[in-house]
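Excluded from the complex is one protein chain; the other protein chains are retained at their positions.
All chains are identified by letter, namely A, B and C, in their written order; residue positions are counted from 1 within each chain.
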Amino acid sequence: GDELKYGFGVKPTKEQVAGWDIDIRPDGKGLPAGSGGYEEGEELFQDLCAVCHGEFADGGGGRYPPLVGGDPEHLSQEASPGQPEKTIGSYWPYASTVFDYIKRAMPFGNAQSLTDDEVYAITNFLMVENDLHDEDQPMDAKALIAIKMPNEGGFFMDPRPDTKNPHCMKDCYKSVEIKSKATLGVTPTGEDALR
Amino acid sequence: GDELKYGFGVKPTKEQVAGWDIDIRPDGKGLPAGSGGYEEGEELFQDLCAVCHGEFADGGGGRYPPLVGGDPEHLSQEASPGQPEKTIGSYWPYASTVFDYIKRAMPFGNAQSLTDDEVYAITNFLMVENDLHDEDQPMDAKALIAIKMPNEGGFFMDPRPDTKNPHCMKDCYKSVEIKSKATLGVTPTGEDALR
Amino acid sequence: TVGATGGAALAAGNPKHLPPNVPPWSMELGDSVTAEPYGIPSQYEKNVHRRTVPWLTPTGESSISFTPIQDLHGIITPNGLHFERHHGGFPHIPKEDFRLIVHGMLENERMYTMQDIMRLPQVSRIHFVECPANSGAEWRGAQMDKLQFTHGMVSCCEWTGVLVKTLMEELGVKSGAKWVLAEGADAAGMSRSIPIEKLGDDCILAYAQNGEMLRPEQGYPLRLIVPGFEGNMNVKWIRRLEFGDQPWHHREETSKYTDTMEDGSSRRFTWFMDAKSVITSPCPEYPMLGKGYHQIRGLAWSGMGKIKGVDISVDGGKNWMPARLEGQVLDKSLTRFVFDWEWNGQEAMLQSRCYDEKGNVQPTIDQLREVRGTWSIYHNNSIHTWLVQKSGEVLNVQVSGK
Partner (left out) sequence: TVGATGGAALAAGNPKHLPPNVPPWSMELGDSVTAEPYGIPSQYEKNVHRRTVPWLTPTGESSISFTPIQDLHGIITPNGLHFERHHGGFPHIPKEDFRLIVHGMLENERMYTMQDIMRLPQVSRIHFVECPANSGAEWRGAQMDKLQFTHGMVSCCEWTGVLVKTLMEELGVKSGAKWVLAEGADAAGMSRSIPIEKLGDDCILAYAQNGEMLRPEQGYPLRLIVPGFEGNMNVKWIRRLEFGDQPWHHREETSKYTDTMEDGSSRRFTWFMDAKSVITSPCPEYPMLGKGYHQIRGLAWSGMGKIKGVDISVDGGKNWMPARLEGQVLDKSLTRFVFDWEWNGQEAMLQSRCYDEKGNVQPTIDQLREVRGTWSIYHNNSIHTWLVQKSGEVLNVQVSGK
């Protein structure tokens, strides 16, 4: 344009932008037209996703992340000592993220290969499995945005700095005790350290 | 030693130092015992050096530097326009450098392989060829140091800074003329730029 | 004075090559110039390379490799050793096929080639990049047995590129724009929401690291540098910047890279990398060589500015002494510290504690857990302890002081 100081590059066409403008926001901005049913989604999931995420989308006991499981009421240490189980239903604040992430990144190895209808269908399946959607209802933009995620209220903004080390220089402790030691050999050596 | 702050390393033995302490100074310090004659030197030169530096040590028209040639009186542009021919006799300020350099670096590909007697012999040969030594006299430390190189007086200490750009910013010249242009293709491309 | 001269015995070498002998390399010609048109490290440094820990992630394409900081000096990380953190493997993108689309709440939208980007006014800045999962395993206790794995997800280069601010000024940001989505062209389409004040401050669309074009695994041909912020906001292979008025809350800032507290609530947008330091010598990979003088060395850095100082303790935090900062001390950059120590051969607990120019002081692991619990996964910037044993061996431990 004339008012550009340098003028490098070109104005992208609407089509060019649309091909890459795949992001979804929590308020639904970016959600495409389309919809998908639960059964279709379940079938797609079994065909394209279950090999890694398990038939029931709970990880299947394998290496890949579970997409179902955990409990949004059990994220505290009091309720669940140790690493809480964080999945879509137990942890994610917004439903939009499910659609966005599947569309841009899954299946792993063939990202951005699903049609929008297919993403809606798979999202339908996953939301049903996470007890967040009725399997008899289609999933479309409107239905997705209507879903209020159980852990939406569980997030708050970064409050750091949050530690205050008094910066003591002398006689800071009476005694110091070793609480844990790393086990030798726990990290790989030789070829094992190269995938 | 006890008085060392860090104490790393060890005190080298005299032998360890002597094995590497090969440098020669203009006043003769470092010159080893030994000597060599002109004919021996000439033979050694033909056997070990002439293949690169030419039978007469003048470069032989090849790629390697001449060791004989030029004229210490002809280093000026008035006497010899263009690159003056700089060799041992026409340019080097000290005879010691000849011994030092041959001992540490030549022959190229088998450095530090000559005995001290051999270096004296080859030095004898080269000094004779440079009109700086009598071929009937042996070359030893004393004889080497006695040689006063013709261009010894031709050197002086760095006087820089030696330019004074007035750091003009505006209207510095009335006119500017191109005096030369590089020829395209003079530097190698592709595999030719890798030896 | 000290008398630790174990060096000679420990680094014996082949007697044929030692003084007074003249070794072969002082006699035979070496390699020619351009024997390696693009040089490679010495064959005697083959041990210096990135490493991964296969059991940390499901697969190598979504995984981490660690910089061998135990083998490095100064503050620059050489390009071949920069740590990796990928979510879909790293692509090999032909430069001429690369495009960056900048769109959304702008007066002018634009699509750039690499040639376009490189014609814009250029800046060069030295900054660290650290993954917030660095030292993450240590939340639970001393876990990793080597420095490369406790602290190796941090690197530092001179980055060259165009300030995003330059683009923003040229294209004109519409009023109301508060957030920008940065999205990569990798198979993960890695995306993060960046607050616009930060983006227009010191963020760089970078194409060079330590002088040459980015490495494929660092985002060739273009990446975002968000100085001092979480590693994965420094989006690699960046293909898109969308200007908007709300954050996107995408997967890498909700499911991941959020920090869950003891009470089950979670912090989001935990952007700053905190002030952090670690001793790199000695360490498990490079134990003590003997009693006497040892220069303790390490690295310190802060996402909030320059490092102001580093203190060293050799008794697990009871007493501290100031270290010296060596070389360049730069904003949001690795900083080298050194400290002269006399080791008496007894057990010792070595710690470094840094503080930055904004007044932030590196906390102990107890102070951190007090506030954040043990399961927040990320942002473990705690003071790290090496237990030096009488044998000289160095172990990763965690300590508590009363």
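Worth pointing out:
The rule is short, and it goes like this: contacts are C-beta pairs under 8 Å (C-beta built on N, C-alpha and C of every residue); 3 or more make two chains touch, one makes a residue touch a chain.
Just so we're clear, the structure is a prediction, and the values are computed from it rather than from any experiment.
Just so you know, the chain we are not showing touches A, B, C across the whole complex. Of the candidate positions C:Phe128, C:Trp179 or C:Tyr220, contact with the unshown chain belongs to C:Tyr220. The chain not shown here touches subunit B at positions 1, 3-6, 8-12, 16-17, 20-27, 29, 52, 62-65, 74-79, 82-84, 86, 88, 91-94, 96-97, 100-101, 104-105, 108-109, 111-112, 151, 154-165, 167-188, 192-195.
Of the residues in subunit C, those that touch the hidden partner chain are 5, 7-8, 10-14, 17-19, 23, 25-45, 48-52, 59-61, 63-65, 71-82, 84-86, 88-99, 101, 111-116, 119-126, 157-160, 185-187, 189, 207-208, 210-217, 220-221, 237, 239, 289, 293-295, 297, 326-328, 330, 336, 338, 340. For subunit A, the residues touching the chain absent from view are 2-10, 12, 15-20, 108-113, 193-195.
One rule holds for everything that comes next: only the chains that are shown with their structure count from here on.
Chain centres here are Cα averages; for subunit A and subunit B they lie 71 Å apart.
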